[in-house]
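First the structure, then my questions, so here it is.
With one protein chain held back, the other chains of the complex are shown just where they sit.
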Amino acid sequence: MGLKYVLKKFGIFILFVWAALSLTFILVHLMPGDPAYVLATVYMQQWNIKFEEAYKMAQESLAWDPTKPIWIRYVEYFANLLKGNLGESIVYRESINKIVAKSIPWTIFIGSISLFLAYMIGIYLGSYAAWRRGKASDTSIFSLGIVLSSFPSFVMAVFILIFLGVKFKLIPLGGAYSEWIDPGFTPEFIGSVLYHAIGPVIALSAENIAIYILGMRNSAVSVIQEDFVNFAVMRGLKNKTISRKYVRKPAILPLITNLAASVGFLFGGATLAETIFRYPGIGYQFGTALGMRDYPLIVGLFTVQILAVLIAMFFIELIYPLVDPRARER
Amino acid sequence: MNDSKILRIENLSAVYLVREGSIKAAVDINLDMEEGTITAIVGESASGKSTILEAMTRSLPPNGRIIGGNVYYRRDNGDYVNLMEIKEEELRKLRWSEIALVPQAAQNALNPTIRIFDHFVDTVEDHGYNWKTKEIWDKASNLLDMIGLDGNRVLRSFPHELSGGMRQRTLIALSLLFDPRILILDEPTSALDVLTQARLIRVLDEIHSKLKITMIFVTHDLPVAAELADYMSVIYGGNLMERGRTEDVIGDPKHPYTKALVSSLMSVVGSIEKIKPIPGEPPSLLNPPKGCVFHPRCPFKMDRCSKESPPLFKIDEDHYVRCWLYEE
Partner (left out) sequence: MEVSMEKGRNKGDSRKKLKKVYTTYIRPLFMNRKSLLGLIILTGFFIMGIFGPLIVPLNMESDISKRFLPPSKEHILGTDYFGIDIFAQIVHGTWSVLVLAFLPSIFAILMAISIGITAGYLKGILGRIVNGIIDVFMTVPSFPAMLLMAAMFKSVNIVFAAFLMSIWMWAGPAKMIRARVYSIRSMEFVEAAELLEMPKSHIIFKEITPHLMPYIFMQFVNMIKYSVGASQGLMFLGLLKFNPCHWGAMLNIAVTQTGSIYLPFAIHYPLSIIFFIVLMLIGCTLLSYGVEEIFNPKLRTYE
């Protein structure tokens, strides 16, 4: 894989970053809705002040001077981003960078575990079902997939919280770790972290596992009908070899390209699941920021999410030719 | 069991299940082959000839069903096994090591995610041979060279890096890996241009004379069949119409269909008026005509033909015809 290929993909990546961020800018600054108005209503409720005062406060906090021409605001927007400055949160009066830095590790933690689980379980069960298509095990795995995929992350989160947390008291009801333990690399802390991660991870994974089960099953069913699988059977290859090298391997390929989309999907799910479990990840911050109309924080977190998805996409574009020989350029 | 027939197909019938009913693609097929001979199964497109190959090796697609018949294969030690009755695992061991079936349309027969060499390795390993990597490479390379390909280069490649003709020939090289006793080829020349076709025919001829393999191949190309095969079987509408030595079937065809087929061939120097296409259309295998399946188009049809399907009548040593005209 040559340097030229990497550079080309990187160039496309930068282009996409620019386009996505511009789109965000358009959404935030050019939309008919008036953020200051909404923020003002929040202030009014919070501090019991009259609307005019609240509105003035809102305009000040937003630091988006509506009098400056659009293109200056556009340039400023990018200038800030390039400096790595996401701005300051209205509510916390903290640098958004700091907020991101302390919350994103938690999301990455539960996100990667759930993605990993989804992949492993989904791919194994999916190809198992495809191989025994039409038989009882296929129907049951497929039904499991359908049921699981009907539990979006927040539904699953509430469900688990109620059953495992409230009713049977098996998992903690919130937070990333027990408050009385000091953070550090102690076994107690790590244990507590893992214990508190159970709920959020299950909530996030359920839907993803279903997607991978069903996705892999469809992909594998398609692959099984390919000529090369039939030819493998005619060559007298063992079922184990065929299901591994001739079915699973080609069938996974379309799922890999979906990984980037999965990352985007995870953020959506994390927003809800983390809110329910009060798990201090970036989703929780996003959820609370939305509720309080903390616009700079909302936009900042949104930007981070976009960047994360784009980075994942870039990464996968680089890796994919390693996995699929047909994608290699000679 | 008697004599030196390496393969005896008796009353083999198979169908494909579709939404509208069942396609009777192979009806009561009776064939036998002597060791070391080349047999061509000839017929129009969709006449059911590939079905015979799939049925006899139990490699029908998911909607295919074998509804009757036996296929007796004589192993090295003289024992006969019925391919229709042996267990899956036994069949798997026989596959490729003794009976190799090279499919039609090699475009997709190779796994696009692994190299050509890996295909050889997989086949060797799953048949329990303990060959070392270098041995496999050498043997594979030699086979590819024999077919006219650059062994070392091909083995390193991925399937999508080879042309269609190269892939077809790779499949044939693969098929010879274990010196099988029977080599079955489904339309080996159909996807190739005339020149590559000629090359392939020569290769197949050489393989046969060098290795004395029993070969069966299916084709719609009568001249190719005539050139290569010792014996020919003519299939129409899923039924075996005539079979015998090539020179008998082509030189003195008995069945009306075979006669029409042979006379419809164009000679390179002959005049166009001499060609007579067969009037009518191929029969529906979903609802085949009652009686003899060819009777709607047959110039010699009798009353009986539309009521009863004729059995195979023996005309000569090795020459059989399925036609009421020859009831003796």
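Note that the chains take the letters A and B in the order they are written out, and that residue 1 is the start of every chain.
Throughout what follows, a residue touches a chain if its C-beta (ideal position, glycine included) is under 8 Å from a C-beta of that chain, and two chains touch if they have at least 3 such contacts.
Please read all numbers here as calculations on a predicted model, not as lab measurements.
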(request) Decide which residue listed in B:Ser45, B:Asn63 or B:Asn142 touches the omitted chain of the complex. (result) B:Asn63
(request) Would you mind spotting which of A:Tyr124, A:Phe302 or A:Tyr320 touches the chain that isn't drawn? (result) A:Phe302
(request) Decide which residue listed in A:Leu173, A:Val193, A:Val233 or A:Leu318 touches the omitted chain of the complex. (result) A:Leu173
(request) Against the chain that's been left off, what residues of subunit A make contact? List them. (result) 16, 19-20, 23-24, 27-28, 31, 33-35, 37-38, 41, 133-134, 146-147, 149-152, 154-155, 158-159, 161-162, 166-167, 173, 214, 218, 221-222, 225, 260-261, 264-265, 267-269, 271-272, 275-276, 286-287, 290-291, 293, 295, 298-299, 302, 305-306, 309-310, 313
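Simple rule for what comes next: only the chains that are shown with their structure count from here on.
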(request) Could you grab the centroid distance between subunit A and subunit B? Build each centroid from C-alpha atoms only and quote it in angstrom. (result) 54
(request) Over in the complex, which subunit A residues touch subunit B? Could you list them? (result) 225-228, 230-238, 241, 245-246, 249-250, 253, 324-326, 330
(request) Under the touch definition given earlier, write down the residues of subunit B that touch subunit A in their complex. (result) 57, 59, 61-62, 92-97, 100-101, 103, 105, 107-115, 118, 122-123, 125-127, 158, 160-161, 171, 174
